[in-house]
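All protein chains of the complex are present and in place, except for one that has been dropped.
And then chain A:
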Amino acid sequence: MFELDLFLEAFPVLLEQFIKITLVVTVLGSVIAAALGLAWAILVRQLPSFLSVPLAFVLDFIRLTPLPVHLLLVYYAFNSLSGLTVGVLVFGVHYSTYMAESYRAGIESIRSGQWEAATALSLPASRTWRAVILPQAIRNTLPSLGNWAIAMFKDTPFLIFISVVEMVTAARQFGGQHFTYTEAFTVAGLLFLVASYPTAVLMRKLEKKLAY
């Protein structure tokens, strides 16, 4: 039933897609998401309410609706963009809304005395954020950002919706050619497990280390 030959044959094929597409999208997407998420968290807090309320609503809307639909929408609405670009952008924006929540929690965990001290020293807002709040808040937020990055990594197969051939799509094609899917999907699952489990363990360690 389970053929080792096919398993070994599928391995390099999938590994190549894994490195070329899956990892690239995850890394670039995470960078975008982490930067945008921080921007959202600060903006929602700093903007006057007639701007911050709509912004918070938009973020909520994105967070509560499915990623595959976002991918399809952007892919067809801006059809000059390549699938890979759409993937990176949509993953980045979608996950930035989750990361914004993590940042928010991190920022809210800063004791009010810190804000008050900054006010007492009449620091300008930019310096309060840069020198007082963020260094403490991000320390609290980092592990949670890592967990979202892992979640994004496991969502990369959604790229199949916009016809980007990443690892799992390649596995399906491989299975179709050889009339058996077991080996190829086993390889795909293993690669995910091998990449995501150690990272998750590392994150848990980091979380413990960073905790006050």
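In this section, a residue touches a chain if its C-beta (ideal position, glycine included) is under 8 Å from a C-beta of that chain, and two chains touch if they have at least 3 such contacts; residues count from 1.
By our rule, contacts and distances are computed from a predicted model.
A chain of this complex does not appear here, and its UniProt-recorded name among "5-oxoprolinase/urea amidolyase family protein", "Succinate dehydrogenase / fumarate reductase flavoprotein subunit", "Amino acid ABC transporter permease" or "Inner-membrane translocator" is "Amino acid ABC transporter permease".
Taking the complete complex into account, A:Ile110 is the one of A:Leu43, A:Leu84, A:Ile110 or A:Ile138 that touches the chain left out. Although one chain is not drawn, its touching partners on chain A can still be listed: residues 1-2, 61, 64-69, 72-73, 76-77, 101, 105-106, 108-112, 115, 140, 144, 154-158, 160-161, 168, 171-172, 175, 180-182, 185-186, 188-189, 192-193, 196-197, 200, 212.
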